[in-house]
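Note that one protein chain of the assembly has been removed; the remaining protein chains are unaltered in position.
And then chain A:
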Amino acid sequence: MPLLTQQIQDEDDQYSLVASLDNVRNLSTILKAIHFREHATCFATKNGIKVTVENAKCVQANAFIQAGIFQEFKVQEESVTFRINLTVLLDCLSIFGSSPMPGTLTALRMCYQGYGYPLMLFLEEGGVVTVCKINTQEPEETLDFDFCSTNVINKIILQSEGLREAFSELDMTSEVLQITMSPDKPYFRLSTFGNAGSSHLDYPKDSDLMEAFHCNQTQVNRYKISLLKPSTKALVLSCKGLTFSSRLECSGTISAHCSLDLLGSSNLPSSASQSARITGNEPPHLAPYHFLNNLCLSLVYLL
């Protein structure tokens, strides 16, 4: 599809958001990871797009896709917000099939005219073009966390393969998942207390899976496992490395960051990151990481 004619430039002026991607899978992979609810809120600024999915005001997942990921990215207004059916959006993004045919890339062009207009998707693969018009809805208020990068007490980086199995085998009869981070043994422990008994999974600080270990204070926090399960499965599946870090005032806020491999793009750094913020017993006052990476996912869990 010719994208650089003057006519297109003029047409583009009517859109408050225009974004193009050579490989749509970079977007669909990250959105699949937060797809545990039907609807999502999209929030676009000239820095990038943030897609938020919330569950009953208790769990929040955010996918941050920086402008640099896109081959073309234009936002005409200060910010563009809309609510959209994420299931339908994902069906459209993967219209040419969920599993890629070797050697083929599906290109995406996304256009949004503004409040009240549908989101237009133009997908192209091998000369075949699919046009999708998805109706948007009134954006909902989402929880806003004020994050800053200081006040980190503990930070652990693990290879996610090690956690993948652990998360998929969590004892669901346990109401909570307890995460322990400590400068002394057991260093990093995942515990459940289910019908059959309690189970503890320890990751010693000299384990092969441990990429970095910086713990200053012992912190033990419990999280509702039912809220955690759906999102962590997706989180771990799409990650290459997971970083757990907890902060001072948070009383149990843990950020889990993952690296996602970007597909089919030559001029971008090859990782994206996901971060999960899990809050403990008291309401958090949290600090986010500043990532040099372009794709960032964050999950926030509240008790």
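Everything below uses one rule, namely that a contact is a pair of C-beta atoms (placed from the backbone, for glycine too) under 8 Å apart; a residue touches a chain by one contact, two chains touch by 3 or more; residues count from 1.
Quick note on the criterion: contacts and distances are computed from a predicted model.
Colleague: For the chain that's not shown, choose its UniProt protein name out of "Transcription initiation factor IIB", "Checkpoint protein HUS1", "Isocitrate dehydrogenase [NAD] subunit, mitochondrial" or "Protein YIPF3".
Modeller: When "Transcription initiation factor IIB", "Checkpoint protein HUS1", "Isocitrate dehydrogenase [NAD] subunit, mitochondrial" or "Protein YIPF3" are compared with UniProt, the left-out chain turns out to be "Checkpoint protein HUS1".
Colleague: Of the residues A:N55, A:N85, A:Q113 or A:T180, I need the one that contacts the missing chain.
Modeller: The single option touching the absent chain is A:N85.
Colleague: Using the touch definition up top, pick the residue from A:S79, A:N135, A:T173 or A:S198 that touches the left-out chain.
Modeller: Reading the full complex, the residue touching the unseen chain is A:N135.
Colleague: Across the whole complex, list the residues on chain A that are touched by the chain not included here.
Modeller: 85, 88, 91-92, 94-97, 101, 118, 125-135
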